[in-house]
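Down below is the structure, laid out as structure tokens.
Just one protein chain is left out here, and the rest sit where they should.
What follows is chain A.
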Amino acid sequence: MKRMPWHIAVFLAPAVLIYSVFSAMPLLDTLRLGFFTTNDAGHYSFVGLANYSTILTDPAWSASFWNAMWNNCKFFVIHLLIQNPIGLLLATLLSLKNLKGARHYRTMIFLPTLLSVVIIGFIWQLILSPLWGVSEGLMGKIGLADYFAPWLGQESSALITLALISVWQFVGIPMMLIYAALLAVPEDIVEAAHVEGASAWRIFWEIKLPLILPTLGLVTILTFVGNFNAFDLIYSVKGAIAGPNYSTDILGTLFYRTFFGYQSQIGSPTMGAAVATLMFLVILAGVGTYFYFVQRKLTRYEL
């Protein structure tokens, strides 16, 4: 085999270097740090799986880890069950033939996706605030004022409310991806089915939907990675403590607290690294499942 000509190396070097030094290596190094512990002087010593056994079994740690994990699962399931079906519905409506103003709807519905999660969090905090009374007032107009509650402040509803805020913000992404997939469905198949007398409803369920399944799979895995890596929204609305009483704590906020510490607990880089590694494993399991099962099975629908 020939050695790599130098001009190829020059083309590749900057990208490979920056990516390796600031992304790939830190990631590997984080996985390594999870096996170490530090003393007060900052010296690292190898402890094997001790950090993990602490996180997963020590009652002081495992309760908050499993709580964050469980909350994160709920956060994801809410996105999956609400965000993606709404995205599918909007995309289907947008892709209807001869729909006037489709471009404007598309542009406007996508807008919130572009704003910072921090800003979105604060905006909704104001809207849901009983002090301002916007939500209560609006609900009152349709006779539902009695059902209003400070949802963000209650342990039972805070996480769901935050998840719905996030759904509101990001519904544009599944909408756009599914919309693009729907536009790519070959016209002649739909045409043929139409000529055969299939109803629009049947064409959607039996032709279009199976053809866009790979996109739905992609949307699901993107949602999964995004949700299990989320942090900004909870942090900006609820702070690092993810109140009330940790009811909105997810892996991202747990990672932050473990790494930097909070209140009386001192932050620990090695424990932080262990939490990050666990997050990495969760994401890897999701992505792995997607590639090995979902995508492989789904490609047979592709034409």
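By definition in this document, a residue touches a chain if its C-beta (ideal position, glycine included) is under 8 Å from a C-beta of that chain, and two chains touch if they have at least 3 such contacts; residues count from 1.
Convention: contacts and distances are computed from a predicted model.
Missing chain, UniProt protein name: "Carbohydrate ABC transporter permease", from among "YciI family protein", "Carbohydrate ABC transporter permease", "3-isopropylmalate dehydratase large subunit" or "Putative tricarboxylic transport membrane protein".
From the options A:Leu49, A:Val77 or A:Leu93, the residue with contact to the unseen chain in the full assembly is A:Leu93. Contact with the chain that does not appear here is found for just one residue of A:Met25, A:Ala63, A:Leu81 or A:Ala285, A:Met25.
Between the chain not shown and the residues A:Leu115, A:Leu144 or A:Ala285, the one that touches is A:Leu115.
Across the interface with the omitted chain, chain A contributes residues 1-2, 4-5, 7-8, 10-12, 14-16, 18-19, 21-27, 29-30, 33, 86, 89-90, 93-94, 96-101, 103, 105-112, 114-120, 122-124, 126-127, 132-134, 137, 168, 171-172, 176-177, 179-181, 183, 187-188, 191, 194, 200, 215, 221, 225, 229, 231-232, 235-236, 252, 255, 259-260, 269-270, 272-273, 276-277, 279-280, 283-284, 287.
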